[in-house]
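One chain of protein is taken out of this complex; the other chains stay put.
Presenting chain A:
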Amino acid sequence: MKSSLKMALGLASAMVASTAVSNAAHAEDLTLCWAAWDPANALVELSKDFTKETGIGMKFEFVPWTNYADRFLNELNSHGKLCDLIIGDSQWIGGAAENGHYVKLNDFFDKEKISMDDFVPATVVGYSEWPKNTPNYWALPAMGDVVGWTYRKDWFSKPELQKEFKEKYGWDLGPPATFDQLKQIAEFFQKRQIDGKTVYGASIYTERGSEGITMGAMDVLYSYGFQYENPKKPYEMEGFVNSADSVKGLEFYKALYDCCTPPGASNSYMGEGVDAFKSGQVAMHMNFAFTWPGLQKDENVGGDKIGYFVNPKGPGGAQFAQLGGQGISVVSYSDKHESALKYIKWFANKDVQAKWWSLGGYSCLNAVVKDPKFPASQPYAQAFLDSMAIVKDFWAEPSYAPLLQASQKRFHDYVVAGQGSAKDALDGLVKDWTQVFQDDGKM
């Protein structure tokens, strides 16, 4: 009896001890929050090296894009401890900095000799700084992304189509340099029979619910002359947001939607665009660069069949592209700041960044993207580099959400529903945005 009791006690203590040891082993596990997409899978793979080096385990909380903002902004607003590290969208930076969600990284960068000069300038402004263009850093640029285009190289290179196109438009069918050329190509392919199938001109962003149509329309508007505000007087939008050039840009986007998109493409964003391209429906496809590695590997449309080009120039020769992508931040409500900072230090390392690119992530480190071998490293590398050199981003104000909702509504009402004119839409946008900034006490 005594021996049984001893044995039971021994077993119980062993169980308690093993639980304690296991808890201790996992005490420093970090949870990284991000969107559920291909680059996130690459990050899981990459992070295994971090665990090997430091013994710190990595857990991941990935949420589909449709719920990404809702889920994680709720988490941050409620001061939740779920995420130790977060890869938050570029527009969140203002709100996250002002509401104390992110740890300010200046001291840490100074201590670890991480210089923001080592990163692509646009990504530092877009993903790390708040207020913009000031040396206040809240994130390390993590995933460079930008809107660009893919096209069906195999269709473009068909001799009969090349001949017909040249006769019709007077220039060689190839990646467009201007938006006018892009529209001509899209019109040329619209409802054309290729390999016995009806195909369409282009897939563009038209989604209403989150940010789709804004990201798409802005991609055109920037190059037509749209500006968010008077460069000399912040928040003065009259004559900038609704300038004559902006109106022309929005009219162009509607014309492109009306003439050259597949039927029913009134609510398309990243996923729908990829589907349209992969299923061989469209000749050209507007999307964020993160989709390119997946498309390149696709058996039906990838390999030699796909080509990439930078967002074309506007009528005045200006050329910009909508910035995507995110920075990685330490969540201020986490109890594991030290380990989280270790991860950031590790992630900023050149070799890690090089591996990040090779796995399908988009590095923002100059040492990686300015390496002479970089342009040849992937078929889309040059297009990515060129695109990143011309980026502009949406408002990163703490009130970015109502600002975004206003543009979503105004653009969709005009472009897709055909209500009112482009001028009405942009005048309405000035009114809405003015109201948001007045509510914020900034005007």
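As a working rule, a residue touches a chain if its C-beta (ideal position, glycine included) is under 8 Å from a C-beta of that chain, and two chains touch if they have at least 3 such contacts; residues count from 1.
The definition used in the following text is that contacts and distances are computed from a predicted model.
Novice: With one chain of the assembly withheld, which option in "Penicillin-binding protein", "Indolepyruvate oxidoreductase subunit IorB", "STAS domain-containing protein" or "Sugar ABC transporter permease" matches that chain's UniProt protein name?
Specialist: "Sugar ABC transporter permease"
Novice: If I consider the whole complex, including the chain that's not displayed, which of A:Pro64, A:Gly239, A:Gly316 or A:Gly418 touches that chain?
Specialist: A:Gly418
Novice: With the full complex in mind, choose from A:Pro141, A:Gly249, A:Gly327 or A:Pro398 the residue touching the hidden chain.
Specialist: Checking each option in A:Pro141, A:Gly249, A:Gly327 or A:Pro398, the one touching the absent chain turns out to be A:Pro398.
Novice: Could you tell which one of A:Thr54, A:Asn267 or A:Ser421 touches the chain left off the display?
Specialist: Residue touching the absent chain, from the options given: A:Asn267.
Novice: For the chain that's not shown, point to the residue among A:Asn41, A:Thr54 or A:Asn99 touching it.
Specialist: Considering the complete complex, A:Asn99 is the one touching the chain left out.
Novice: Where does chain A touch the missing chain, residue by residue?
Specialist: 70, 73, 77, 79, 95, 99-100, 198, 208-209, 262-267, 398, 401-402, 404-405, 409, 412-414, 416-419, 439
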